[in-house]
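Only one protein chain is missing from this complex, and each of the others stays in its spot.
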Amino acid sequence: MTRRQTPLLSVRDLKVVFPTPIGMVHAVDGVSFDLEAGQSMGIVGESGSGKTVTAKTLMNLLPSYALVDGSVNFDGRDLRSLAAERKADKHLWGVEISMVFQDPMTSLNPVKKVGEQIAESMRYHLGHTRKAARREAGDLLEQVGIPEPGRRLDEYPHQLSGGLRQRVVIAAALACEPRLLIADEPTTSLDVTVQKHILDLLDDLRAARGMSMILVTHDLGVVKGRTDEVMVMYAGRTMEEAPTEEVFSRQGHPYTEALIETIPKINSTSHTRLVPIPGQPPVTTSPPTGCPFADRCRYATDLCVAQGPPLTPLGNGHHVACHTPVGTPAAETALAANAALGHTATGLEIHQSGVPIGAVIGGPGEQN
Amino acid sequence: MRLPAESQTNAPYVPVKARRLGLGFWLPMGWITLIVGVALLAPVLPLKDPTDYFIRSGERPPYPPSADHWFGTDQDARDMFSRIISGARVSLAVGFMSIAISFAVGGTLGMVAGLVRGWFDRLTSFLFLVLLSFPGLVLVILIIALIDRSVLTISVTLAVAGIAPVGRLARAATLSFAEREFVTAARTLGARNSRILFRELLPNVVIPMGALVLLGVAAAIVAEGGLAFLGLSLEKGVTWGKLIRNGAGTRVLRDSPWVAFGPITVMFLTIASLNYIGDYLRDFFNVREAGLER
Partner (left out) sequence: MRFWGLRVGMLIALLLAVSMLTFGAMNLLGDPLFNILGPIAGDTENPENIAKIQAAEEQYYLDRPLPERYVRWLGDFVTGDFGVRFSASGQPPVSEVIKERLPRTLALAGMGMAFTLAIGIPWGVWSGSRSETARDRLSTGVAFGFVAIPNFALAVVLYYVVGIRLNWLPFRFDAGAPFWQRMHQLVLPALTLALTGSAVYQRLLRTDMITTLQEDFILMARAKGLSRRHILLRHALRPSLFSVVTLFGINAGAIFGGALIVELVFGIPGVGSLFVESIFREDFPVVLALVMILTAGFVVMNFAVDILYSVIDPRVRQ
């Protein structure tokens, strides 16, 4: 993906810290990425990786005690300073940038009619009259694929199924024609069959409106074949940023490699054991100086422990934050050395074959 | 205007309220201990006689607070300090007695209704509803007016007024527990209702309800005070409400406010302390209108 013009969204070295009774939690610890207009990006990471906090920072939804550093630029405007100003642009969030949340049952106000909740932003931001907004809301319901939109406008959230509710939430998010839509785990609360429909819907809407989209998820399967780019986050940092196909075909970061390995393959033989990643994500109150994934990485070297790897380009729009990116000579050397030693620089035990012990249930490399 | 932290699932930091028992807890506790202690020990304490007249020659009562009379005297030159303590004895006694009866009767009715359901439940619920239909002290005043104004009658009548709220809470608490699995399990094992009542429900319902006792006592004291203020409480004896009534006349209030404000202050501190501790206990056990939550 070549960068033609200034990106719509540009995030540089974003850091978000929350003061808590147990210490300062570094939820986001240096995240950088760009998003072009019309492009879609998936932010993938496990719970606690900081992906949701990143999304919330973009939407100015952080609690007041959050400490933010770094820069966030949207269409040339500094979002952080806009957020800090009391009298800032009241018509940016909700209009140009919009968000869809995970659980449609709780994101919708239970005592307000569905039509009202969609029309609300149009009346507040765009000054539409009640009638005009209602008409538009009906149109939106149609666009998101809800049958009998006219009737639905006067219904309450509890009268709709989960999939329909999420469509309503999407309709509400699209009401003021945003240029960027952020979807935080939009399908996690839904049935599997409905998930595909919702994701397809988002794709269609994006294409039709030329909208940019950020899809936040813990499930790699959600982004496959759908997003233009993927950013993999771990312990609050960007681990890898690449075009989607590359993430699946040529992973750069060991974490991504391990993530792909965890996905059960449909053509495996029966009783194939699952491949988890050994260890736990780090406690974010004390961010390590080195690479946060080192504890669980089969390639870990002393350099990895000592120095946090910067985000380096691998070419073709592919960036990796790793001293030993997968497939490089550095990685092969490191892995061979660790396998011979029986453990990595962080003490993670490695089997001769190179697979971390504890990574496969029942023993390394066993597939029966 | 700022909005506080949003939903827990997203914000990692929630301001933690100190669960520890700080000064805020021990202060009211201390007061309650003090007032109850003094009330109980009054006969043996070196207090002035509350019915005695301490007239000073040349001065017309009421006398303002002084070293001799810590709370001053009333219009008949009776020592307010000892009168307030006498009042404490009666007000507290009536309060505790009526709540004891309320909880015993109302609690039992509510628990049985919640467990047994059926016609008994419907009947008691209707009964509660009827009792609750009388606003304020109306029912209490009516009954007292018809019978007499002895300590027993007043305590029992206040107790009757308290049966409905207590009963409803007990029923709701029992319902929320009776539906839980361990009661169903007990039943399938063949346990009879009475056994379930005693072994399973009683400890789980009674203890949290007990948290409400202090709040109930406070309410009973206030109710008795209201009655006394209207002149409808005990015929003989001193209660806080009576004392306040005594000091509430326009002239007395204007010229010698301590006659009313002494008992008002003591009563206020007592009610506030009971409320505070009662609130704390209620939060601790998480008793709500709809039932109990752990």
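Letters A and B name the chains as they come in the text, with residue numbers starting at 1 for each one.
To be clear about the criterion, a contact is a pair of C-beta atoms (placed from the backbone, for glycine too) under 8 Å apart; a residue touches a chain by one contact, two chains touch by 3 or more.
What you are looking at is a predicted structure, and each value in this text was computed from that prediction instead of being measured.
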| item | value |
| --- | --- |
| Candidate in contact with the missing chain, chosen from B:G30, B:P64 or B:G136 | B:G136 |
| Candidate in contact with the missing chain, chosen from B:L41, B:L152, B:I207 or B:L230 | B:L230 |
| Contact with the hidden chain (one of A:F33, A:W93 or A:Y234) | A:W93 |
| Positions on chain B contacted by the hidden chain, ascending | 1-8, 10, 15, 126, 129-130, 133-139, 141-143, 145-147, 218, 222, 225-226, 229-232, 241, 244-245, 247-248, 250, 253-254, 257, 260-261, 264, 267-268, 271-272, 275-276 |
| In chain A, positions touching the absent partner | 59, 61, 90-95, 98-99, 101, 103, 106-112, 120-121, 124-125, 156, 158, 169, 172-173 |
